[in-house]
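Shown here: the complex without one of its protein chains, the others still in place.
Naming follows writing order (A, B and C), and every chain is counted from residue 1.
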């Protein structure tokens, strides 16, 4: 029988190979995929998140864990989809137009993925239309905008307006972030949330999805 | 005959006594009051303003000159009013509600007076209603708002809104100033002008009155 | 309360090499394990709201703002391993008018500091400075009336809510001084600073030390001539007044700020009191100063020399706005910490006096206001003050000492100042020497000119006038 505790540990130590192997074995033995996620994978990632916030883990540990989690999830997702069960949430993320800073955005994306979200990363320098398209195509319920330049902060407003014009603003919640962005600015442009850190972004995303 | 050049010089040196005496003499000799103002008094104050901007004069010299100018004007005004001629402009000035800083406002008021404006100084900590009242009572065409605290800057907006509500916003132009106020903030709250200095305030006031 | 009255007839520090940053003969212990003036310079961070109205509707946002600010400041202090820190909460007018508001923010800051001390061992203390809202009236009423009652209640509630040090920027005499200053009226200035202000200070500081006595552990800090000398400094900065006048006003102000100590203040004095070094030389109490890292609050011709003798080093005030790095309060906390690190390392390696002298030399002769801040100038003015008896005589003496220091700088060729400023020096000197030897005569001479502008009863001047 598959040793499921090993899945938990493999994710925590960022060992993708083992994580995938254990998952495959478990699925072959018809373990309920939801159980795998709820009892082993999410707790592992939560523990990773906790260690990260306590400054026991750095980003490399975090990203390796997220990568392991993602590896397992790739095996599980088709089954969930087939059974009609949804992942926690579907997120479209990108750095706004004119801005090429993507490290912060990448970390947020990875942590969301690690947190069990289905993440569509549009990259950097993303025009408002591309956000609109991605939402339309993917049925996402969350949009994350990142900006690191003061001169691209206004693009966040423009993007939110484009969502309105395209009639998709109501379908999604919008989170914004990046070094120059503030809570006040987020309010002003009509975003639904702001966080100054990646773990904060995950917490916020969870709260929002839970409230949907 | 009155030596009119003396009026010019008395104002420049802040000698109220002489300024008033020469003015009285000239008026007794039926010199055109408008000529006194245009040819001697305004040029003197302009020269004072120039010296101030070149850092040849400090505020004390400036205020003493303004006081001398005011002394002469007090004799002339009734005549102008009788002949139906208007002074350059009529200004209501005050520091907004919640704010007691009044030195900057006082200097602006004095320089406006020195510049030939008719100035109604409401003091500091002035509530919006009091600005409205003063405009209604005085037929002023210019309102100057001063604020030195970040937490009283919003009072400028409130005051402008009160002018709108009372239906007097169209009758006046609104200038704002004070250390924390910026050009951008002035625009945002719908003021008609901003200056960072007292001489700048006078120049601006003149331009605005000229354009009326 | 009278028993608290101290009189200073001699200097606590008379040797220039004892007048240096970080050390004061009478250190002050307060807050969470912090001792000020015992060898280290600590940062004092002062922070304020951005453009937002202080009102009941906005109150929760305001609480959030203060929480954000204190969080950022403490985060930086911990990250940079600051050996200690003082926070200053300067109440905004509406928070003094409604003393409960001021007390609520005080409590919030106190809790944050306690937590930082418990969790990170950060030594720290909280200074609280209610607004002197007695100036509302025309003329202002200083010893009675609503403003006065609210002010005293604010001190009381803040002391109760967790303030460790109480201070004020008091305004007695300002109503006269403002006008005298703008018209360059030297007798009026002396009247305001040498007669009116000390009388209000004496009364007010008896109240404050009384309140501290009722709240054990709360230290009566000090006052500042902000309303007088900093107004003059700002006006000189904008080239509206001669720098020499601002410098002379500063020296005179030391006399009125000293009255706080005569009536029980123990230091640290207020950051914006650039007369602080004189107070330190006379009283031996620690002082707070501000300069090159207070560019958030005001520009200054004495950014370095201001730190030469400080015990706390402050940013004066910074709004909670966002810079590229993070919040402005956090950013200025960092600047202060680096300044303190340098001073403390130099002191530790035996170089305190050398660094003090470089800090002094780098500004000293570039502006008249800086010239008065050297250790030597400080001791010269302080010595004249303690030699004389009445506040009036002391004020005149301080002004004359200041002028003689400036003359020295000019004649030695060290200081270059424009002809216009030199004319003003002559003028101030002349007017000073024309002043009567006794205070009653001066009062008679100027009282009419300022009638109605001040309330004699507020200065205990009714009967005697």
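Keep in mind that, in the parts below, a residue touches a chain if its C-beta (ideal position, glycine included) is under 8 Å from a C-beta of that chain, and two chains touch if they have at least 3 such contacts.
None of the values given here were measured: they were computed from a predicted structure.
Colleague: Considering the complete complex, identify which of C:303, C:375 or C:397 is in touch with the unshown chain.
Modeller: Answer from the full complex: C:303 touches the omitted chain.
Colleague: In the full complex, which of A:9, A:25, A:47 or A:125 touches the chain missing from this view?
Modeller: A:125
Colleague: Identify the residue among C:54, C:151 or C:328 that touches the chain left out of the display.
Modeller: With C:54, C:151 or C:328 as choices, the missing chain is touched by C:328.
Colleague: Mind listing the subunit B residues that contact the chain we can't see here?
Modeller: Here the touching residues of subunit B are 150, 179-180, 182.
Colleague: Pick out the residues on subunit C that sit against the missing chain.
Modeller: Counting only subunit C, the missing chain is touched by 48, 76, 79-81, 291-301, 303-304, 317-319, 321, 323-326, 328, 330-332, 334-335, 337-339, 341-342, 344-346, 349, 351, 354-355, 358-359, 361-363, 366.
Colleague: Can you list where subunit A touches the absent chain?
Modeller: Spelled out for subunit A, the touching residues are 55-56, 58-61, 63-64, 98-100, 102-103, 106-107, 123, 125, 149-155, 180, 185, 197.
Definition applied: only the chains that are shown with their structure count from here on.
Colleague: What is the shape of the graph in which nodes denote protein chains and edges denote touching chain pairs (line, ring, star, complete, other)?
Modeller: Line.
Colleague: Name the chain whose C-alpha centroid is farthest from the C-alpha centroid of subunit C.
Modeller: Farthest by centroid: A.
Colleague: When the C-alpha atoms of subunit A and subunit C are each averaged to a single point, how far apart are the two points in Å?
Modeller: 52
Colleague: Rounded to a whole Å, what is the gap between the Cα centroids of subunit B and subunit C?
Modeller: Here subunit B and subunit C have centroids separated by 34 Å.
Colleague: At least two partner chains per residue is the criterion; list those residues in subunit B.
Modeller: none
Colleague: Indicate the residues of subunit C shared as contacts by at least two other chains.
Modeller: Within subunit C, no residue contacts more than one other chain.
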